[in-house]
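With one protein chain held back, the other chains of the complex are shown just where they sit.
Should a chain be cited, it is by its letter among A, B and C, assigned in written order, with residues numbered from 1 in that chain.
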Amino acid sequence: MPSTLIDSAIFQGIFSSDEMRQVWSDENRTQKYLDIEAALARVQGRLGLIPQAAADEIVSHCRLEQIDMARLRAQTERIGYPVLGVVSQLNALCRDRLGEYCHWGATTQDITDTATVLQIREGLAIVERELVAISAALAKLAKTHRDTPMIGRSNLQQAVPVTFGYKMAGLLSAIERHRERLAQLKERVLVGEFAGAAGTLASLQTGALQTQAGLCAELGLKQPLIAWHTARDNIAEVGTFLGLVGGTLGKLSMDVKLMMQTEVGEVHEPYAHGRGSSSTMPQKRNPISSCYIHAAISVVRQQAAALLDAMVADHERSTGPWEIEWIVLPEAFCLMAGALKHSRHVLEGLEVDAQAMRRNIDLTHGLVMSEAVMMGLGPYIGRETAHDLVYDLCRQALQQRRPLLELLAAHPEINRHLDHAALARLCDPALYLGQSGAMVDRVLATLD
Amino acid sequence: MPSTLIDSAIFQGIFSSDEMRQVWSDENRTQKYLDIEAALARVQGRLGLIPQAAADEIVSHCRLEQIDMARLRAQTERIGYPVLGVVSQLNALCRDRLGEYCHWGATTQDITDTATVLQIREGLAIVERELVAISAALAKLAKTHRDTPMIGRSNLQQAVPVTFGYKMAGLLSAIERHRERLAQLKERVLVGEFAGAAGTLASLQTGALQTQAGLCAELGLKQPLIAWHTARDNIAEVGTFLGLVGGTLGKLSMDVKLMMQTEVGEVHEPYAHGRGSSSTMPQKRNPISSCYIHAAISVVRQQAAALLDAMVADHERSTGPWEIEWIVLPEAFCLMAGALKHSRHVLEGLEVDAQAMRRNIDLTHGLVMSEAVMMGLGPYIGRETAHDLVYDLCRQALQQRRPLLELLAAHPEINRHLDHAALARLCDPALYLGQSGAMVDRVLATLD
Amino acid sequence: MPSTLIDSAIFQGIFSSDEMRQVWSDENRTQKYLDIEAALARVQGRLGLIPQAAADEIVSHCRLEQIDMARLRAQTERIGYPVLGVVSQLNALCRDRLGEYCHWGATTQDITDTATVLQIREGLAIVERELVAISAALAKLAKTHRDTPMIGRSNLQQAVPVTFGYKMAGLLSAIERHRERLAQLKERVLVGEFAGAAGTLASLQTGALQTQAGLCAELGLKQPLIAWHTARDNIAEVGTFLGLVGGTLGKLSMDVKLMMQTEVGEVHEPYAHGRGSSSTMPQKRNPISSCYIHAAISVVRQQAAALLDAMVADHERSTGPWEIEWIVLPEAFCLMAGALKHSRHVLEGLEVDAQAMRRNIDLTHGLVMSEAVMMGLGPYIGRETAHDLVYDLCRQALQQRRPLLELLAAHPEINRHLDHAALARLCDPALYLGQSGAMVDRVLATLD
Partner (left out) sequence: MPSTLIDSAIFQGIFSSDEMRQVWSDENRTQKYLDIEAALARVQGRLGLIPQAAADEIVSHCRLEQIDMARLRAQTERIGYPVLGVVSQLNALCRDRLGEYCHWGATTQDITDTATVLQIREGLAIVERELVAISAALAKLAKTHRDTPMIGRSNLQQAVPVTFGYKMAGLLSAIERHRERLAQLKERVLVGEFAGAAGTLASLQTGALQTQAGLCAELGLKQPLIAWHTARDNIAEVGTFLGLVGGTLGKLSMDVKLMMQTEVGEVHEPYAHGRGSSSTMPQKRNPISSCYIHAAISVVRQQAAALLDAMVADHERSTGPWEIEWIVLPEAFCLMAGALKHSRHVLEGLEVDAQAMRRNIDLTHGLVMSEAVMMGLGPYIGRETAHDLVYDLCRQALQQRRPLLELLAAHPEINRHLDHAALARLCDPALYLGQSGAMVDRVLATLD
């Protein structure tokens, strides 16, 4: 009986993805605890800190199916944290009290934090794979539509022409920066935690840092310089990274929503029968994936703030702030998995209507070419004078619903410098795409 | 395989409550859809808008066990919303195509919004019950400890004495204001939605507003003046209300955490064997409920902001903002249920150590009485002069670790006005509790 | 040399208003301190707690022009709070050390909190006046355009017709709820603070609660039941209230922005020469006020969360959380003043283009009437069958760019039930406005 939309039997496939939900599941979390306890036992056996027989026995029981999850729930509600319950069950599974050597020198948070880092590693791998796919889809759209003219919009007003490929390349450049950020933060975040009650490893009289080094090596993580039980910048950075990626997906979904408006109709989310249909308005083509992206990333943005809040930890092990991470981190990853999945779906199957794009350019009978005209007139009558003159003619064109070209050609201050043919060239959108193509090429050139 | 802590098989009892999770479950949400469809059919049958036989047939199938939830998930993932799937299943269940009269004139959002309001009503009832219980627990503590002296603290510095009852009464007054807020917002929020595709009820050529009125009456909700599909202030207000309640619980948990510090030890969360114990430090008594409260309300605060964000809806039915509510509202209620449960648990079983409170008052050998002394000296030498003089003597007392009384009695500018006995009275904390008791009484007097 | 946009010499008129900035100015805040000290002296003189001569002398100096603001800055930076500096200057201004009776029994936070409440009262008065004006402007638009058809939009897709008056009435109903909220919260918030160091008023051995009562009466505030130094729900509620109002203004600005799109053109912000013009695109008509509204309320939403954070106060006087309010509260009011000013400006001068609205309804050659058709067919062939049939015909109409009416009239399953004339009636938007007008009337009827 799930109560969150992320876990809802009805909605889980919409607001998250099965694979990401698996990463943050009770099962995976608990298995990570066991993986860490097993790695710890192996390392400490090897270092001679615990008997090799104990290490072997412990390792042999570090399998999820041996854990009684119902009992673990009861233990967790009693104690407040699940690690001690897992350790206690593990201990009980071992013969000859060898299980007493399990968890040797560790504290609850060591296991919890390291498990979280292992989950983050899996979560970020999914994020990375989706970013790569989104990048590829954007690159393909940018390449295909490098020269497909559409109107550029500023303040939701038609401005000057761009190309659809240019629009995609702008998004692509942001996605590539996110991949760079991801590579950089993984170096900081994928670090183990093994530090004992107050982080000093006093619990191990010998072999403390060797155990720490060995444990991290076993798990494929970096060894920390010092305990980070209450230095949570890395975890928060993961949150802000997801927030930043979300921002870019939000911009994508905003543009798709706007371009899918009935009055605009330049792109459509991939069609599937019934998809995005309304119970009462059969003609509609709802930007349904974009809605989900918008909602998910709006929530992740606030979760990033919550993770910044969790940094304000007290002393050596914090009293409340840490648990903020417990709540927020899984959800932020799950929601982002949904947003990434929808974004990839939209981009990989996007229906691009080049004809509608062209139709929209022509909607204003030339007004969108006013900048071109102004720049073309500038050398003759000065940029600002041209600006004021064209500004006035545009208002006339709007009021009288006449093509701008007509008014330009009729104006004595203008036709003295430029004849009708020259003015017509200034008014041709296909000749005013600027560096759209070149910029697309610049972005594409940076891809591996 | 839940992935959120709220639904986690391990953590669900810690971060939420079963009853609140039930309110926001797939089952309850779907049942609410059915309740609304049934009510709609009843009303429209009664008004003669649909055949009575159809109404009867529809009503007879509005039971959750008739819905195929797996199919509903598939329908939802295809369409994007579950309501159409429920309607379609309901339709199929009815004999003789009478199910075609189901959902008559309604749009997806009508059913979803009204269901949400019904869930909010159940959720708020739990919140209200918990507030009442917390209020009672606080009132009892305030009454019992009306005159139990403890040190008041300002900027985490010992300031002047207060009573523990006074401290509880301050929280109580805030809880009572929350109850007032709740009563006021229920008047605004418990309103049905039945408005059709764009809110105009054009879908019903006759009996539109009568149907709306009848449906709301059936469900025990108020009839709206106008569609609120994209006027979401009421939903957001529920979120900010939960945030406000959370703020007060956060203050409570902060004080409990601080008073439970090893160095302070004035109160303790109720003891349960193993509760809040550490895997390595058996002496500890962790403020475990306070941790959960702190974390939950920190997240709810951000969820309140997300619900404000959801208000920025476009046109008649919004494109993404609405779905923010879907994600956030259930979680905010679930987390608050956890925070309220822990708060109530803490307050109903709080261990109050009056001796430790008294010990802490005496910790500074009288410095905390400096204000009393200053005010006592004021009439003789002026308030500001007294302030400066006592300020200097306090610094001497701190440096020389001597009781303030000793230094006061030895000072010629002071002992000329007040003898040792008078100064000793000024230094007695039990005589400097001010209006603590009277304020407790004032707050208690407002309770029903 | 201001650094914030709110105080910027260039931007201050855009992002706030002079009158609201005045409310939160150094001058007004300091004057409020003086007003409170004067009121306190008057009350305590009257009660005989301080000599009447002292009261008179103190009152005579409680004028802003007597305060040396440069010295106050130095004092504040040294002490950390300005109140003590003001008291010290006031004391020095008084003859014969009578100033020593100033601030009698008060603590810094008493003066600061009460001053804040007085500023909130002034700030809320401005908010209320603007809400009243916005309400009037919306009512006028709702009345004028009660029957002006425009297309309703759902998921940014054209849905079914509504009227522009209906759209305005929806906003109006939200504004009216905000006015109700405001009236209710003023009862809670406009409460004085006078409680002494730890809130117990121990500083006054006699006349404590009488002084408190008298001071509040002098200032026109309610007397608190108990100190609220660290019960900050009221202050936070002001923040969430501003956030809620902001949400509605955000929805307004979203709709205006969307309706002002070049491709839509249904309304325009009031025209002023050069207003919203671009440096390079003279043809544009930017929704410039809507941009400012959007930005301001997006920030206020986060400020509401910050004020909820400020509630997590420790003990009797908090250590950091309180200062969050200092920073955030003035800015939230200032930004909201800007957002309200722009909203009022937009609504009072909104250019409504009923012709463009009609043109947009006709854009899809009848597809937006599909619900009407479906509901009209329902009685003959069943609602769901009608839905599926019309859904398919709509897709055909879209693909073949043919009017829906044509396809309907040609379909044998349809024309057997409804002839061309009947189908044409179903396709007439002016006949499918539903309860738009009635709902407008319902909302208008609630206005005073």
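The rule is simple: a residue touches a chain if its C-beta (ideal position, glycine included) is under 8 Å from a C-beta of that chain, and two chains touch if they have at least 3 such contacts.
Here the structure is a predicted model, which means the values were calculated and not measured.
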Q.
For a quick check of understanding: of A:E57, A:D113, A:D255 or A:E331, which residue touches the chain that isn't displayed?
A. A:D255
Q: Decide which residue listed in A:G13, A:G247 or A:P403 touches the omitted chain of the complex.
A: A:G247
Q.
I'm checking contacts with the chain that's been left out. Which of A:G196, A:G214 or A:G265 qualifies?
A. A:G196
(Q) With the missing chain put back, one of A:S154, A:Q355 or A:Q396 would touch it. Which one? (A) A:S154
Q: Provide the residue numbers of chain A that touch the chain removed from this figure.
A: 88, 91, 97, 99-105, 152-156, 159-162, 166-167, 169-171, 173-174, 177-178, 180-181, 184, 188, 196-205, 208-209, 225-228, 230-234, 236-237, 240, 243-244, 246-248, 250-251, 254-255, 258, 294, 297-298, 301-302, 304-305, 308-319, 371-372, 375, 378, 382-385, 432-436, 438-440, 442-443, 446
Q: Against the chain that's been left off, what residues of chain C make contact? List them.
A: 1-16, 20-27, 30, 69, 72-73, 76-84, 87, 103, 106-108, 196-197, 203, 253, 257, 272-281, 286-288, 290-296, 298-299, 301-303, 305-306, 309-310, 319-324, 326-328, 330-331, 334-335
Q. Which positions on chain B touch the chain that was left off?
A. 153-160, 257-258, 260-264, 276-288, 291, 302, 305, 309, 360, 363-364, 367-368, 370-371, 374, 387-388, 390-392, 394, 397-398, 404
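Just so we're on the same page, only the chains that are shown with their structure count from here on.
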Q) Approximately how many whole Å separate the CA-defined centres of chain B and chain C? A) 24
**Q.** Residue list for chain A, restricted to those that touch at least two other chains
**A.** 257, 276-281, 286-288, 291, 302, 305, 309
